[in-house]
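Shown here: the complex without one of its protein chains, the others still in place.
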Amino acid sequence: MKVSRRDLLVWSAGAAAGLMVTPVPWRVLDDVSIWSQNWPWIPQPARGPVDVKQSACTLCPKGCGLRVRVAGGFLVGVAGVASHPVTRGALCPLAFGAHQLNWHPQRLRTVLHRRSVSTWNAAQMAFTKACSEGPVVVIDGYPGRAASQVLESFAKNRRGEYRVVLSAETRALAPYERWTGVPAALLGYDVENAGTIVSFGAPLLDGWGAPGHFTRLWADRAAGMNDPQLRLIQVEPTLSRTASRAWQWVPVRNGSEAVLAAGIAGVLLEEHLVSARGPKPTLSLTAAGEQTGLGIDAIRGLARTIVARPPVVAIANDDSPEVAALNVVLGAVGARGGIVRRSRENKSYLAADTPISSARAVVIDSSVPWDFAPKTDAEVFRFAAWDGGSGSADWLLPAPGFLEEATDVPAAPELAVQSFALAPALTKAQHEVRSAALFLSGIDSALPTAEEIIHARCQQIFQSRVGMLCSREQTPVSRFAASQKLEEQLWAGAVWVGEPVGPPNLRCELKEWPTPSTSTRGEGWSSSWTAPVLPPLASKLVEESGLRQRAEGRLA
Amino acid sequence: MRRSLLVFGLGVMVAMLAGWVVFPRALYMRKPQPLEFRHKTHAEKSGLADCNECHALRDDGTFAGLPAMEKCAGCHAERIGETKAEATLVNNYIKQGHETPWQVYAQQPPNVWFSHSIHLKRAGLKCEDCHANYGASDQVKVYEVNRISGYSRDIWGHSISRLHRAPHDGMKMSDCEDCHRQHNADVGCLGCHK
Amino acid sequence: MSSITFSDSRWIARGAERASFPRFISWLVPWVIILAVGVYAAGLCLYYGLNQTNMDNRFAFGLWIFLDLGIIALGAGAFFTGFLVYILKRAELKPILNTAVVVGLICYSGAVAILMIDVGQPLRAWFTFWHPNTHSMLTEVTFCISCYLLVLCLEYIPLLLRNRQLRRLPSFLVFEHQLHKLVPVLAAVGTLLSFFHQGSLGGLYGVLRGRPFAYRHGFLIWPSTFFLFILSAIATGPSFLMLVTATVEKVTGKRLVADKVFRRLGLISGVLLAVYVAAKSIDTLIWINITSPSVGFAPWEYYMHKPFGLPILFAEIVLFGLLPAFLLAYRRTASHRGVLLSAAALACCGVLLNRFVLTVQTLALPTLSFDEFLQYTPSWQEVASFGGVIAYGVIVYSLSYRYLPLFSAQPEGGGKDVSGH
Partner (left out) sequence: MSARYGMVIDLDRCTGCGSCMVACAAENNVPALPQATTRTGLTPMLVRRVSNERDGAERREVFIPILCMHCERETPCVSVCPQQAVEVDKATGIVMQMPQRCLGCRYCMTACAYHARYFNWRDPAWPAGMEKSLNPAVAVRMRGVVEKCNFCHGRLHAAKEKAAAASKREIDPADYVPACVEACPTGAIRFGNLADTGDPVSHEARSPYAFRLLARLGTEPKVYYKSKEAWVRQLAESVSGRETEASREMKHV
């Protein structure tokens, strides 16, 4: 029998009708939508247990306490440690995305020589050669660590120089070093006891010092109060984050902060608003009122407001002799609530931005801000976990990334007391990395290892019997039976906090008012700490919200 | 007219055959398990009758699922018995320190959050209530994966129509919902979704 | 079959004279190209996702939703004419019934197609039928539109089967006659469905408590926009039919429909439009004086952002409302074909403007006091797929016109008997 076209039509009609009462169309519909819920190209987090561990942030020299979630040997989340005596659970916005930094596309994965792939051996040979030819300069961005000591002793052994890139907070304390003889790195601000803080452009609420240290203090004592216990007066040309939240904002003409400091000091002395005898500023009040654009009365008023609630301290954004002199006039140097000495020891550093002469090799630790480039014809060996792009180093050497190496954490630059914490490594690098310290001890076997130094520090703290060990509960060091126990607790996330250095704390000699300073940051690199890269999630703060702007390695 | 009816019916027949017989076979792909494993033997001979012996809850309440290699290595560090599976286990996995790449029958997709502790401790369910008496089985059953959705066949259940299913057959969301409804334990979408 | 390549006369109704096949093709070509581009653009959106559009988190709805609302409003002529002819027994409107069906089919199928591109996960769109949220206006819309699309297809089939070749198959003829008995029922069902989804399309915005510009109090469960949309749709539907027919007449250079039909349509359109304008005005007053203030928004807020000033409101109510209503209804003006048609055009613009305001201005306006007023320009993909739908409409209509007896009133070969009456 012959099949007609009509039969075919009818047959397929039947087939279609029949198919409707089979699972085919319905299962396909269902499974396809399930497929769309589990697209294979959408990455999904791994299954398995999640551990919570404590460590400290090593991205910048503030050393905030971290509570880190770890799954399968990888970091999957970062949070603050509420019991941390300094940061009290706070972190900077970047830290919350830091666990993704180790996977950053700009992660430095191989040794680069003049931007072409090389090996560790080649780097080592090149470095030994350079060392044999002349002195070496080692530059550190995070002084006071065990690793720093390794770097320093290497330089000493080679009759080279150990130099330090100081944080903006520390540089702002430099004038007092000149006048008191106490190294800036050992000075701090006793903000806990201040009644009024006059900030000359210092971003007190926006990354100044350890996050959460001052901001939390401000929030508890100043935020939203009509008559706060802590008066924050922000002197700044533009309405910065800090200015917008301050108790009072003083909009001065750009660059006239120093002039205002002089003006205020003048009024204070003239009206005998201060007991302390200080040097008289050369600048006349009228001139100050003019140059700041505030007018005489405003400055007089400001001076009176400032002293209305002592103790008063002025905080500069960077090395500013005038602001420092104002503090001298205010009697804030060495006084409660002012600029205090953090430790009795005496250790000063050679600033990194003094020109380098006659060195054959320059080693730059990974803690040094990326945009710092020494002017030298020596061969530069730059350690870095992330490749910040530009930068004139001959050698780029991959250093451990975020929480990839154990280290110790000295006090944050602005603190009034010493502190010490340990940051255990919580994950492994996926490629061969070496810190500068490890690299150098590979060359000079006589060097002490960082582990030994950390061990010694713990011994030292234990023997001093000074201060508290702060974890969930606080234990006086004197309570500890063995240094072993103390060290264990430190590795588990506890933080040691020292005691304030009793009076006589500082003695300051200043005869006449400092000559007007020109801009102190001339070296062409930014004053505040800069990372080579930002965590990808920083885009939430910048591109996706417009809350902030990107400024190489920093948030403006 | 009768002829067209016949042809029409033929069409229906063919479709039925394809839909109910061919399709279910075509939809799933069989994947072999890496090893021959006998729950029964472990339960009877090795005194691991209690599921928790191997499929334990962690301290934070999360469920460990299949035991990790060291658990197996506890007994199988060296070969016990002469089976081929024993050899593969010891040589390919324990000695190498690799986890056994089991195919998990009851594996739910990444967007599902299922808490064994809540169902065991709060709801007082037994393992068998959902996993049937698999613990007493004498060999590993074939693992079948849905070619389109990538789910294990146990999620939909073995009856393709889901009309008269054996108890414990199927772990679809609707199955969870039914049980939750019966025990009026409404938890909302994000009660079970990540 | 092969003969088609030379001439398709076998497929054209006997006696009806149509442009030569090449000429017809050359007419289609540009539209086919536009359609092709549209399909490509739509493909991009489906493959790469909606980042191909210029919509964003604030402008979550864009050109496409406006298109949907617009063409569905204009397509209302379909169900409304059916309603008039079969339910209200207005036989004189029969001539344009087929056109109405085709136009309706085009509008609704186009709208559904665009919706499928517009949703982020088309593969899961059927969830609405499986887990419907009965409180959502969108559920109502989805159900009604898809059902009504089905109805339209059923209404279209008998028309299709009246093609000269297809009629050769006896069983088809039988089928067609059976179906034809159904048509009145279909019309009734269609009317019901359409009333609801036209309404719920309005409700879509009226229920937006979070968007005081669109939010309206209502009767029963429906906000006032529900009823306003029905009114405006049935008021402009006939006008749009007029425009379409007139355009076809222009293109083909044939008189297809008697003037009295036009005038009748105009009258209906005009009267309804008048009613709509009245209702709209009352609604606006209530909204300005009660609804909006009650949620803390002073009405002037909505009009302080250019280009969405008060002129728009004026245009909506007077220029595109009152004026055409008068021109369409008043016998003196309506008797001028030119005036009648331009009035119809105005009416259609009016309904489009109304849909535009509701979709775009609603989203452009700030709600939080520190929000900014936003603007958005569609990407080429959006515009292209928009154009694609238009082209699709033209093509389908052209084919239908060429091969199917659309205007049964035409003195064309077998026109009468084909209609089955």
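We call the chains A, B and C, going by the order they appear; numbering starts again at 1 in every chain.
In this section, a contact is a pair of C-beta atoms (placed from the backbone, for glycine too) under 8 Å apart; a residue touches a chain by one contact, two chains touch by 3 or more.
Model, not experiment: these values are computed from the prediction.
Here is the thing to keep in mind: the chain we left out touches A, B, C in the whole complex. Within the set C:S26, C:Q121 or C:N289, the residue that contacts the chain not displayed is C:Q121. The chain that is not drawn here is touched, among residues C:E92, C:E249 or C:E301, by C:E301. For the chain missing from the display, the contacting residue among B:R25, B:R79, B:K121 or B:H183 is B:K121, taking the whole complex into account.
For the chain left out of this panel, the touching residue among A:G48, A:G389 or A:G442 is A:G48. Of the candidate positions A:A79, A:A425 or A:L438, contact with the hidden chain is made by A:A79. Touch with the hidden chain on the side of subunit A covers residues 36-37, 39, 41-48, 50, 69, 71-72, 74-80, 89-94, 96-97, 99-100, 102-105, 205-206, 211-212, 215-216, 218-219, 223-226, 239, 241-242, 244-245, 249-251, 430, 535-541, 543-548. Although one chain is not displayed, subunit B still touches it through residues 57, 59-62, 110-111, 113, 115, 117-118, 121-122, 186-191, 193-194. Residues of subunit C that touch the chain left out of view are 48-51, 55-61, 118-122, 124-125, 127-128, 130-133, 135-139, 142, 204, 207-212, 294-298, 300-301, 304, 362-363, 366-371, 374.
FYI, only the chains that are shown with their structure count from here on.
Of all chains present, the one whose mean CA position sits nearest the global mean of protein CA atoms is A. The largest tally of C-beta contacts between two chains is found for A-B.
In whole angstrom, the spacing between the mean C-alpha positions of subunit B and subunit C is 52. Touching two or more other chains at once are residues 32, 35, 37 of subunit A. In subunit B, there is no position where the chain touches two or more neighbouring chains simultaneously.
Chain contact summary for the complex, subunit C toward subunit A: residues 121, 123-124, 126-127. If you check the complex, the residues on subunit A that touch subunit B are 6-7, 10-19, 21-24, 27-28, 31-32, 34-35, 37-38, 40, 44-45, 47, 49. Those residues of subunit A that touch subunit C in the shared complex are 29, 32-33, 35-37.
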